[in-house]
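What follows is a single structure, written as structure tokens, with notes after it.
All protein chains but one are shown in place.
Think of it as A, B and C in the order they're written, each chain with its own count starting at 1.
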Amino acid sequence: MKDIAISIDKRGVQIQRVGIKDLHVPLQIKERQGGFQHVLGNVSLSVELPHRYRGTHLSRLVETVFQWRDKPLSGREVRQILNQVGKKLDAEQAHMTVKFKYFVPKAAPVSHSESALDYDCEFTGAIGGDGFDFILGVEVPVTTLCPCSREISEYGAHNQRSIIRVRMRCARDAWMWIEDLVSELERLGSSEVYPMLKRRDEKYVTEKAYLNPKFVEDVLRDVILFLRSDKRVLWYEAECENFESIHNHSAYAYQCESRQDCEQS
Amino acid sequence: MKDIAISIDKRGVQIQRVGIKDLHVPLQIKERQGGFQHVLGNVSLSVELPHRYRGTHLSRLVETVFQWRDKPLSGREVRQILNQVGKKLDAEQAHMTVKFKYFVPKAAPVSHSESALDYDCEFTGAIGGDGFDFILGVEVPVTTLCPCSREISEYGAHNQRSIIRVRMRCARDAWMWIEDLVSELERLGSSEVYPMLKRRDEKYVTEKAYLNPKFVEDVLRDVILFLRSDKRVLWYEAECENFESIHNHSAYAYQCESRQDCEQS
Amino acid sequence: MKDIAISIDKRGVQIQRVGIKDLHVPLQIKERQGGFQHVLGNVSLSVELPHRYRGTHLSRLVETVFQWRDKPLSGREVRQILNQVGKKLDAEQAHMTVKFKYFVPKAAPVSHSESALDYDCEFTGAIGGDGFDFILGVEVPVTTLCPCSREISEYGAHNQRSIIRVRMRCARDAWMWIEDLVSELERLGSSEVYPMLKRRDEKYVTEKAYLNPKFVEDVLRDVILFLRSDKRVLWYEAECENFESIHNHSAYAYQCESRQDCEQS
Partner (left out) sequence: MKDIAISIDKRGVQIQRVGIKDLHVPLQIKERQGGFQHVLGNVSLSVELPHRYRGTHLSRLVETVFQWRDKPLSGREVRQILNQVGKKLDAEQAHMTVKFKYFVPKAAPVSHSESALDYDCEFTGAIGGDGFDFILGVEVPVTTLCPCSREISEYGAHNQRSIIRVRMRCARDAWMWIEDLVSELERLGSSEVYPMLKRRDEKYVTEKAYLNPKFVEDVLRDVILFLRSDKRVLWYEAECENFESIHNHSAYAYQCESRQDCEQS
């Protein structure tokens, strides 16, 4: 059976990434504690295509992803997958994104009732001329309470759910666990959010937020200071978005820096 | 050229709706004031298919929608469109949904600064054995402030953006303008939301919400009472959803009633 | 600490559903083979609120959902959850929806390469005056190839990915496994879709679709005939949507019937 994909292409154009996108597959993610967690993975996986070939064999990418279905993933395994598809498809560059919801146990602040909160996470890995590159992305929900509203009002202050989004690259051989990153970030809002709160917990988070008012700018500045202070972080992109309770749009703040930028600040 | 669609089908199965879905088209919606508003329409339009035909001519549905591109729509025109496609396609039943964002001018409560708020709206029309049926749907953002949080806390109270969703059928020959429906509904939260608020407006809405705490249940009960009291309303489905500022999920309340249910309550 | 929720409400309005929505939680779903599958669940859970109470204790709903985190769910367990929250919250009616992606092993048609395909599924359960009600929902991707395009063209025929959506209620004490329902439905397109296809598989599915051209109307009629013929099915709602390769909108067909309608047809 003729293989059109390997036929010669004469346009002379090398393509940076050719692959599959939005493949859903059940995966396992390594937990900090040593175990692993079953997640629903959304995978994109691609390789560079040299100018001389017309196409890539996409079925081999799908095949590779399914081989990793039963083995816990962390950055190291992402690298192995990329090396594997690079070899299989004779490509020097390969790129992968895995998106998943990850649960971390969370006890209510006063009653200590146990539940687990979901965080949208993303592993992005690449191999190529510069070796292995890995970016960890997390989205962390928090409560923010507006300092202006509190200051000018006789009582109360508007507050809302906000999302802190961070994507960051660690130094070679350094690693940050999702659990560590989200637990640092969720302390930076006016209060944390929880799946389950009893009345005494609700009193606690309400008062905590009121005593700790923060603009979207305040939250992002504290995120920036945290990321600058952690020497493992070589580069990051951070955003805070407030789903304003008094508007039908969001307030947001955004920063992108490399370690060099951090040092100079 | 052979027309497969009109070939005879022997399975003996009549289909209730065959048509097009998610067709985007620029439309005009009639405003209460007499003018019209340009909107981005998302249209689904279908007809019944008698058991003897294999298929419908979907291009005629698209053609009809584009003919209405430059004429302001209200319920009356939805009926005309349905009659038109019913005739064209020899169908006794036809069904249409038009979704669009609709803007209503909104002045800030103290500074009276002018802007316009967007509401997701939906016209659903049908013709068939029972004549013409029309359902108006709206989604209205409001602020809700939690009575429990306020009661048990020394200061502050958690609050959030909420959405009141209503779909309702009016009595024959009765009509409710989007402007009227959303202005009634948005008074039923703890406070209204606005696109633009100056500091003195922000003080006003913060204090208003604090003085007017409402559970999701409270909002929905007031929505129910409003809809029961308006004799034009023959049937409705209403929902309030709070995007909780202290959780990563929503609180919600839902009701569906006909006029008969209303009278008996 | 005062409990506002249980304070007396004087509006005299009973609410059909009050609860939580879009709570994400890791769940397990019972498989036909006897085991279970880890899934990412999206849960909505609500109870009726009698007119005399102002509010419900939503934290108890969250608590209940998390108690079921480690026990495989099927319709029976949905019923137990509903009975449990009904008792806890003194409600005669309760309602639950669980949405999740479910994977079923799928071998390529010629090479027999193994992978697994994802199906969006939904369990909807309710308890109340009429006992226990359960609805199973599935979304099944298939390929459809246009009979008209094939007939009128010298070569080729446009085809596309389509989704068959079914929600159905079984007779009391009857049960249909997700595995059984999706395997029946996916035979009803022009061809099935697969996560992984080798070249010889691709030849097979291409030719199969070409030899088996089906309008969206054809697919839905076959879905209807299948659902009418299965005596366990008391009621259903079925839709087929084609993401047309030659348009930027969809073609679709829809039907909703009860057993009585089926018998009369």
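Here is the rule we go by: a residue touches a chain if its C-beta (ideal position, glycine included) is under 8 Å from a C-beta of that chain, and two chains touch if they have at least 3 such contacts.
Predicted model, so just to flag it, every value in this text is computed and none were measured.
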Touching partners, among the displayed chains, of the absent chain: A, B, C
Residue, one of A:His24, A:Arg232 or A:Arg259, that touches the chain absent here: A:His24
Contact residue for the chain not shown (choose from B:Lys88, B:Lys101 or B:Arg167): B:Lys101
Sole residue of C:Arg60, C:His158 or C:Arg228 that reaches the chain not shown, by the stated touch rule: C:His158
Absent-chain contact - pick from C:Asp22, C:Asp133, C:Glu184 or C:Glu202: C:Glu202
Interface with the unshown chain - residue positions in chain A: 1-5, 9, 11-24, 44, 46, 49, 54-56, 58, 62, 147-148, 151-152, 215-218, 220-222, 224-225, 241, 248-256, 265
Missing-chain contacts mapped onto chain C: 117-118, 141, 143, 145-146, 148-150, 152-161, 191, 193-195, 197, 199-200, 202-203, 205-207, 209-211, 243-249
Residues from chain B at the interface with the omitted partner, ascending: 1, 3, 23-26, 37-40, 59, 62-63, 66, 69, 101, 103, 113-116, 118, 195-200, 203
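Rule of thumb we're sticking to: only the chains that are shown with their structure count from here on.
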Central chain (by mean CA position): C
Greatest separation from chain B - chain, by CA centre: A
Centre-of-Cα separation between chain C and chain A, whole angstrom: 29
Between chain A and chain B, centroid-to-centroid distance (C-alpha), Å: 35
Of all residues in chain B, the ones touching two or more other chains: 148, 152, 248-249
